[in-house]
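Missing here: one protein chain of the complex. Every other protein chain is in place.
In this document, chain identifiers A, B and C correspond to the written order of the chains, with residue numbering beginning at 1 in each.
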Amino acid sequence: MQIGMIGLGRMGSNMVRRLINAGHECVVYARTPATVAKVAAYGATGVASIEELVERLTPPRALWLMVPAGAVDETVAQILPHFSANDILIDGGNSYYVDDIRRAKEVAESGVKWIDVGTSGGVFGLERGYCLMIGGDEASVKTLDPIFKSLAPGRGSVDRTPGRERLPASTAEDGYLHCGPSGAGHFVKMVHNGIEYGIMGAYAEGLNILKHANAGKTVDSTDAETTPMRNPELYQYDFALPEIAEVWRRGSVVSSWLLDLTATALAASPELTEFGGRVSDSGEGRWTSIAAIDEGVPADILTTALYARFTSREGSVFADKLLSAMRFQFGGHEEKKA
Amino acid sequence: MQIGMIGLGRMGSNMVRRLINAGHECVVYARTPATVAKVAAYGATGVASIEELVERLTPPRALWLMVPAGAVDETVAQILPHFSANDILIDGGNSYYVDDIRRAKEVAESGVKWIDVGTSGGVFGLERGYCLMIGGDEASVKTLDPIFKSLAPGRGSVDRTPGRERLPASTAEDGYLHCGPSGAGHFVKMVHNGIEYGIMGAYAEGLNILKHANAGKTVDSTDAETTPMRNPELYQYDFALPEIAEVWRRGSVVSSWLLDLTATALAASPELTEFGGRVSDSGEGRWTSIAAIDEGVPADILTTALYARFTSREGSVFADKLLSAMRFQFGGHEEKKA
Amino acid sequence: MQIGMIGLGRMGSNMVRRLINAGHECVVYARTPATVAKVAAYGATGVASIEELVERLTPPRALWLMVPAGAVDETVAQILPHFSANDILIDGGNSYYVDDIRRAKEVAESGVKWIDVGTSGGVFGLERGYCLMIGGDEASVKTLDPIFKSLAPGRGSVDRTPGRERLPASTAEDGYLHCGPSGAGHFVKMVHNGIEYGIMGAYAEGLNILKHANAGKTVDSTDAETTPMRNPELYQYDFALPEIAEVWRRGSVVSSWLLDLTATALAASPELTEFGGRVSDSGEGRWTSIAAIDEGVPADILTTALYARFTSREGSVFADKLLSAMRFQFGGHEEKKA
Partner (left out) sequence: MQIGMIGLGRMGSNMVRRLINAGHECVVYARTPATVAKVAAYGATGVASIEELVERLTPPRALWLMVPAGAVDETVAQILPHFSANDILIDGGNSYYVDDIRRAKEVAESGVKWIDVGTSGGVFGLERGYCLMIGGDEASVKTLDPIFKSLAPGRGSVDRTPGRERLPASTAEDGYLHCGPSGAGHFVKMVHNGIEYGIMGAYAEGLNILKHANAGKTVDSTDAETTPMRNPELYQYDFALPEIAEVWRRGSVVSSWLLDLTATALAASPELTEFGGRVSDSGEGRWTSIAAIDEGVPADILTTALYARFTSREGSVFADKLLSAMRFQFGGHEEKKA
């Protein structure tokens, strides 16, 4: 089917390629003409303005937005005057589901439908397909089914879940799912990313413990400030992290796609010297914790993983200084030098 | 090659079957004769005593222990008098690596070799193979290579890690690895399980947030004790968890074997009513946190996941009562009834 | 000076008594006439309606609200039609500072001033005085100074902070502070409560560890599910918690008012059997964590303390069931019975 795409960054351009490969017709726009030209070269129709984009789409239109979360409202404002009743806007970026609920109401005043799609898969999606978590009205989701089916991974080589043969057929087995009304797609994607933070943090902490398993080789001095290591003989291991990540990929309980990627990173650079360790967070992890707080359910692990990212970016420096200041006050403890 | 096996529980008996299927000769012993008989039926040689077991093995012997961590010392004490120099004892259970270091020294006095093997794979290992993390001396590990190779999964259908073609060949790609000297195998397995706790907890918390995404449907009363939900309209979703676990299995960043199993569990029982939620921990999670503390590296996520298990078994009840008691003291706050 | 008070619960009625004791004139209203009568008996002027309350106050009026957070908007809506420019509304309850920012704007349309006051002190405030954290415009705060001064504890027997003699004079030394513009008072009170949760949780966890310091006396069975306690001889202590809380009250680094109250609670009931351990949270703890997330700074301890309260009220039951379900899937592990 025909679909428009605004936003041709890493994610957007790869999605267009995957759709074109599946035989869909894509009309594409981005602010930079060179970007449009690059994607047009894969077989898409490039246009020079939002007006032209809307014009080229046959009503009822389907227009997919793949822009930064902070740019969605502005982009919608530019599109809406040119849109008609029953046209569909799809937000496939990292929006907050709260905004989807609001935007669905706002565009509904023009009869326009709002579909929110949480998209997972990263730079590998072009080849592997994208896992799609979808929110919005039943009819629009049905209309877009050919698009979703092509973007999603399909069954692939993943074993069928035992017991599913007794359940009603579901697109979930093909890697896309209509999760519920407006916002449901981004809500599920939000929690997905929260979980992602937790899993990543679990690997990171575990491998860090292995990395420091030779801590007993460094002799600590005996002073009143620091307790000496009681059992240095237990921490004499120099582990080869690239090998350990690799061995866990087969047969272990902790095998996963994130582990596969970790093995790749460690194979290329066992010490990861090219990274500084300032870890960004793109919003969903924060929103997941806020959802847990609003619901009154604990999210210790996910929030801990989020805070670890804040700390990696020096969010706790003043708090640490306060601890040092308190210790100096009650015990005259001087800080150790770095 | 020939190998003995003591301990024929779920793990031990399946490992024997996998070894027999691969053409090895297995001499097996367990305390219950019926258990021995059952495993002998797969083609193993069943024996009635540890003495007989040792006698049937050709020196230099290889004897694999698959007994509870608390029973290893006693079992070794029974074997050792009958063992000769260069015989090999393999501990494939969930032992603390600290004990491996001690035991390796103890048996070395008789010239016996001690190999520690962390074994991951659970009840699926028979079919999928077991991920093996191995510690001990180079020569013994080499001797046992045919056994390890048969127990391990082999390369299977898992894609090769990009970049490994530039690295020296390694058995890690076949799912087993000599990690280092005595204790190294169980050290790596310990951290593996610590990571496992963290990943499991991440999924559990995330799905719990989805489960309660309809919290806005329940109207809270307005009283001084409880803040009313500010935005009930944002928590009106009734998510189908079996479908969501399923859709994440393909193409998503959080796909993993633990997610596959979660999807299986939810497909069978969406509400998990057959579980009470008292979660055991088998030791490695505790030891991982202790290792982190000894090394002076943070393990917030892994330890949080461990503590969640303690809390699930009511380890915090008195602490909670103290909180209620404090609140009553300073604010006259009465507890809410369950 | 003259002041009105709406809301005569535990906090409101005690504040009126303290103000009357200090010579102020209080006009009081609550929905239940019997409550009004009880407070009038201390020397306040009781009224039967909000209209009457406003009428009795001399412009520019000062009217203090001490009602549940969920009832503030409704109460303000009833007052506002009767209020005039330059009248002052004071919210001394547990409101979210976000609402103060909004309400200050709303009442400003009628020329009314909005002052937000975070009030700490609990049921002891009548005698000890209330710590007041104040937000709003400079002029109104100045007008209300006699009220704040009387409600606050004053210097009392607390030692002067070394170094303050070099700083400009500040009401902070008398236990009340103008913290900043609208919302600043409740923002500081919010963080105060977040800290309160953390401190309370620290005591609760520590005393819980002491409570279980006899864990080595219980013999664990040796099975594959549970690691046996390695060192039961180290956990043979039966500590007298009321005595320990008491000894820490004098000279220790952890002495505090919350510890004093804990000692009181334990002196009355060492096992705290009258409490179930379902711990409420009144909003500020949640908002503190949300503020940390919005600011991008970690609040691991405060959020952990908040989540412990959610867990105490069974917010993690489904998550725990998921962990059990996963363990059963990969390892065939049965749950332990309670």
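By definition in this document, a contact is a pair of C-beta atoms (placed from the backbone, for glycine too) under 8 Å apart; a residue touches a chain by one contact, two chains touch by 3 or more.
Nothing here was measured: the structure is a model prediction, and the numbers come from that model.
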_Displayed chains contacted by the hidden chain, counting the whole assembly_ = A, B, C
_Just to verify: which one of C:Tyr29, C:Trp248 or C:Phe275 makes contact with the chain not shown?_
C:Trp248
*Can you work out which residue in A:Ala69, A:Ala108 or A:Val158 touches the chain that's missing from view?*
A:Ala69
*Name every residue on chain A in touch with the hidden partner chain.*
9-10, 68-71, 93-94, 96, 122-124, 200-201, 203-205, 207-208, 211-212, 222-228, 230, 257-258, 261-262, 264-266, 269, 272, 275-283, 286, 300, 304, 308-309, 311-333, 335-338
*In the whole complex, what residues of chain B lie against the chain that is missing from view?*
253, 286, 289-290, 292-300, 303-304, 306-308, 310-311, 313, 315-316, 319, 330
_Contact with the hidden chain only, please: which chain C residues?_
97-98, 101, 120-122, 125, 128-133, 152-159, 161-164, 166-167, 170-177, 179-181, 183-184, 187-188, 191-199, 201-203, 205-210, 212-213, 215, 229-231, 233-240, 242-244, 246-260, 263-264, 267-268, 288, 291-292, 294-302, 304-305, 307-308
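Going forward, only the chains that are shown with their structure count from here on.
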*Write out the two chains that share the greatest number of C-beta pairs in contact.*
A-B
*So which chain is the furthest away from chain B, centre to centre on CA atoms?*
C
*Where the centre of all protein Cα atoms falls, which chain's Cα centre is nearest to that point?*
A
*asked:* So the centre of each chain is just the mean of its C-alpha atoms; given that, what is the distance between chain A and chain B in Å?
replied: 28
_Distance between the centres, which are taken as Cα means, of chain C and chain A, whole angstrom_ = 37
*Could you please state the distance in Å, as a whole number, between where the Cα atoms of chain B are centred and where those of chain C are centred?*
43
*Would you please write down the residue numbers of chain A that are in contact with two or more other chains?*
253, 292, 294-300, 304, 307-308
